[in-house]
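Of the protein chains in this complex, all but one are displayed in their positions.
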Amino acid sequence: MSEAKANVPVLRLENITMQFGGVVAINNLSLEVNQGEIVALIGPNGAGKTTAFNCVTGVYEPTNGIVEFHGKPIVVNHPQGKMIKQYGGINGDLYKDRKPVVHTPDRITHMGIARTFQNIRLFKSQTAFENVLIGTHLRRTSNFLTATLRLNMKEEKAMREKAMNLLEIVGLADVANELATSLPYGKQRRLEIARALATDPTLLLLDEPAAGMNPQETDELGEFIVDIKNKFNLTVFMIEHHMNLVMDISDRIYVLDFGKQIAEGTPEEIQKNPVVIAAYLGVDEE
Amino acid sequence: MKKGNKRLIISLVIVALLYAGGCLIEQTAGTKSMVVTVLQKGAVYALIAVSMNLLNGFTGLFSLGQAGFMLVGAYSYAILTIPMAKRAAVYQYYNGGWVQFTVGFLPALLVAGVIAALFAALIGMPVLRLKGDYLAIATLGFAEIIRAIVQWDTIGPLTNGSNLLKTYPTLKNIMPGNTVLFTFIVVGVCIGLILLLINSTYGRAFKAIRDDEVAAEAMGINLFHHKQMAFVISSFFAGIGGALLAMYQGSLQANSFKSSMTYEILLIVVIGGMGSVSGSILASFLFIACSEWWLRFLDAETVLGNFKVPLLAPGFRMVVFSVVIMVVVLFFRKGIMGDRELWELGSRRAAKGGRK
Partner (left out) sequence: MFDTLLPYLLAGISVGGQYALIAVGYTLVYGILRLINFAHGDIFTAAGFFMVYLVASVPLPLAIPLVIILTVVLGFAVERVAYKPLRSSPRMSIMISAIGVSYLLQNLMWYITGGLAKQYPVLPGLSQTIQIGSATTKLVTIVTPVLTIALVVALVMLINHTKIGMAMRAVSVDFETSQLMGIKINNVISVTFIIGSAMAAIGSLLYFTNYTAVTPTVGAMPGLKAFVAAVFGGIGSIPGAMIGALIIGICENLIKAAGWTAFSDAFTFALLIVVLLFRPTGLFGEKTTDKV
């Protein structure tokens, strides 16, 4: 557990609703992730956790609500067109005077939010090293001409050093030149995190980082997350099903069920919360 | 790093030897010989195939517009370089045409690429937002539109409508006796630039997009921007390739740049290996050697003694050829090189990229 500087929100979701056709996947979700915290988003399968991530990272455009990053609105939307009639969420006209703000996922990453994926998405024809190296591309100062003519040698060298350095930090230096997809599962997860770190994020979104890991690997992962959080001065927001991991490292937890937030609090509070136990822990054997 | 330098030197020496060899062959066999034809056309196709591979093999964009951009390049080159004295004769149906100046062949070659790239930039804006196979059809469609526009009578004074463009500087009269060397140098420089691009940080971004668009975007790579870049650069070199093809052919007609030309180039890329520059080069020479030379006998009706060899007749060459291609497509899907390069063969794939 780490000492969070309270009340300095890095990420703030305000009344986020995501509706696909008639299905309201997330309903009026508001949450905050403060500087230096590790915050977990938990909930049964299909509760809308990954959808929430996708709303933050620009993969989806939420139907309604605001996402703020370091106090700056990065997503603003309200029901438009056909959605005005169909809208099934709450607070539908709260933001109707705000100008919608949309960013593509690459812009969001530029701003400093990096993510990993639930079903690992590494660049399969590339080595581990190249995977991380690609993550450094967005901070380039070269253009395609200077890069082609090799006028960016200094930067290229810096990129390579940074990538190798990250691989060392995550403990994958020895497999730097192996094909990413030939690595064992746990290492692929770490590689994905290294690749995300290469984009110089201030906020790291981890989508089920421990999925498919055994208890020992999960414990190691927990330490690893805390470790890199401190080393890179990060804020971490993660989705996770392994309760041990969540309870071990999270500062705060949000619980989502059927698209709605049903609880929020410290691990101790969540563990005792009867609503959570009924909706989630009681049902799930975790 | 030292090892890399050594490899580079060896590669350069081999390339130099190949150039000298090509030059020597032309000196001994004469410009009109079949070998020289293969070397010229093979080199031109190599450039075009590599440019297509940049898009289809390295960036994962299934584009079928190559013939259209070659056409733009070829026409730009020809229109700019026809000597003033001969314009009246070439544009006889259009009062000598609109263009009343002539540019040297080297600047014209560059301009050919630039104009093709401009077309690509315009076309790319709408079509690159399309996914996979829709992109294929849309680019194919654009190539057809370009071909229709070039033959349009109203702009005949520019393009000579559906009539031949000719008397522009060709390989034979630019460097008589050294046509192979000239082609090799132009093609070599272009492919060299493409290789440098592919191995730069932008090339890595292209490959990332090919491997996984969603992940690439999450890594901060602007998909549209990079796709557009690959598309424009590929078309730039396709334009230069088209201009070289015009120089090789000696005369030019829009009707020869049909979609079947794009298919041919795509099949060369597949035979060579998607994502392998050296594969595309090898496959181009192989393809041209087979179609222009080695398999020619299949087209000739042959009588051995009293026995007339069955099947041999005009067109049989192309049938055999397409069967071979189908065999490659079905059973040797990786092509000659897969996604590796000739110069990587000795070392393990592992030797790539790492510094330590």
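Think of it as A and B in the order they're written, each chain with its own count starting at 1.
Keep this in mind: a contact is a pair of C-beta atoms (placed from the backbone, for glycine too) under 8 Å apart; a residue touches a chain by one contact, two chains touch by 3 or more.
Every value quoted in this text rests on a predicted model; they were computed, and no experiment measured them.
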Touching residue (missing chain; options B:Tyr19, B:Trp294 or B:Phe316): B:Phe316
From B:Phe142, B:Phe206 or B:Phe231, residue that would touch the chain that is not displayed: B:Phe142
Contacting the left-out chain in the complete assembly, out of A:Val59, A:Leu94 or A:Ile262: A:Val59
Residue ranges of chain B at the interface with the undisplayed chain: 56, 62, 126-127, 129-130, 132-134, 136-138, 140-142, 144-145, 148-149, 151-153, 214, 258-260, 263-264, 266-267, 270, 274, 313-316, 318-319, 321-323, 325-326, 329-330, 333
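Convention: only the chains that are shown with their structure count from here on.
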Rounded Å distance, chain A centre to chain B centre (Cα mean): 43
Residues on chain B engaged by chain A in the complex (per definition of touch): 193, 196-197, 200-202, 204-205, 207-208, 210-212, 214-223, 229, 233, 275, 339, 349-356
Chain B contact footprint on chain A (complex, rising order): 57, 59, 104-107, 109-110, 114-115, 117, 121-127, 129-130, 133-138, 140, 142, 144, 147-150, 152, 156, 159-161, 164, 173, 176-179, 195, 198-199
